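Up next is chain A:
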Amino acid sequence: TVGFSQVGSESGWRTTFSESVKAEADKRGIDLKFSDAQQKQENQIKAIRSFIAQGVDAIVVAPVVETGWRPVLMEARRARIPVVIVDRNVAVNNDQLYVTRIAPNFVDEGRKAANWLMDATDGQCDIVELQGTVGSSAAIGRMEGFNEVIGKYEGAKIVRSQTAEFTRAKGKEVMESILKAEGGGKELCALWTHNDEMALGAIQAIREAGLKPGEDILVVSVDAVDDIFSALKAGDVNASVEMSPHLGGPAFDVIEAYLDGKRDFEKWMVMDGRIFTQENYQDEYELRKSQ
Partner candidate 1 sequence: MSTDDTVLALRGVVKTFPGVKALNGVDFTLRKGEIHALLGENGAGKSTLIKVMTGVYRRNGGIIALDGTEIHPANTGDAQDLGISTVYQEVNLLPNLTVAQNVFLEREPKRFGIIDWRRMNREARELLLGYDLDIDVTAPLNSYSVAVQQLIAIARGVSMSAKVLILDEPTASLDAEEVASLFNIMRDLRDRGIGIVFVTHFLDQVYAVCDRITILRNGTLVGEYEAATLSQQDLVSHMLGKELEKAVHEKVGQAEAQTRETLFELNQGSSDVLEPLDISVCAGQVVGLAGLLGSGRTELCKLVFGVDELSQGDAKLNNQSIRFSNTRQAVVAGLGLCPEDRKKDGILGPMSIRENMIMALQNKRGWWRYIPMKKQRELAEHYVKVLKIATSDIEKPINQLSGGNQQKVILARWLAAEPKLMLLDEPTRGIDVGAHAEIIQLIRKLCDDGLGLLVASSELEELVEFADKVVVMRDRRKVAELSGSDISQQTIMQAIAGQS
Partner candidate 2 sequence: MNKKFLPLYVTSSLFVLLFLVGSVQFENFGTLRVFMNLFTDNAFLIIAAIGMTFVILSGGIDLSVGSTIALSGVIISVLLRDYGWHPIPAFAFVLVLGTLFGAAMGAIIHFYQLQPFIVTLAGMFFARGLSSVVSEESVPITHMFYDNVAMFGFELPGGAWLGSSTIIALVVLGLAIWLANFTRFGGRVYGIGGDAQSAALMGVPIARTTISVYALSSFFAALSGIVFSFYTFSGYSLAAVGVELDAIAAVVIGGTLLTGGYGYVVGTLFGVLIMGVVQTYISFDGTLSSWWTKIVIGLLLFVFIALQRYLVRRGTKA
């Protein structure tokens, strides 16, 4: 029996993630206890404590935030239940509290996106940024990585930055206003969004303002969800950094190995995402379509 505490179902990406964990558990014949925390850390902590009370064999957590896990992880440890952290990171100073973390490096994702953009524009670019939810670790990390890179280029700067809360509708709405504020957006060179959903909304706003997304304004984002491939194909989006939702497999690998007695795991298995661009998206596109 494995308990899996998921953040919630706030995006399509998240749902795909949940489903793939379930499918993977099914495939391996694992009895999965799924718990949805509805974006609340307190619910996640409750869920983990209830897993402990149920006496599960292992726990997988996709944490809402990075901090605040020490007390409950210590409790799991007292109950000798191994914990695997997936998706987001956790910040605890004692890495004995979990078996391993399988997580992306948000800062690195930001860097990748920035590097691609700087290459494409020779470091000359007025950028609009659509941030994720204020305070979320993904938004903070991606912003940090991106800004670190473009800080090295004289000609690149972020002219406007607003939050669009990771959603498509907000992406469109915010972009619409920003375009107006920037005199129709003709001076803008690129749009950088912290996830694909916002980019998908924003490209509609760009199109409705009479510009061609992907040409007049370059678009770069993170996640590489299915819908972004159609946009890549249509030339509306230029690049997206991959963040795979298929974390179930690796997590169960670790758990199985642990239960077989293995103990020395790498403490952070970084999920290294590819970056998909106009040049290299086709194979993946075909692959996903065939699934």
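On the choice of candidates, all candidates are chains of the complex that A comes from, given by their letters.
Note that in this section contacts are C-beta pairs under 8 Å (C-beta built on N, C-alpha and C of every residue); 3 or more make two chains touch, one makes a residue touch a chain; residues count from 1.
Bear in mind the structure is a predicted one, so any value in this text is a computation, not a measurement.
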**OP:** Going by the contact definition at the top, pick out the neighbour of chain A in this complex from 1 or 2.
**Re:** 2
Subject >> candidate 2 partner contacts - residues on chain A that touch it in the complex >> reply: 3, 6, 8-9, 15, 18, 22, 32-36, 38-43, 45-47, 49-51, 53-55, 65-71, 91, 93, 133-137, 140
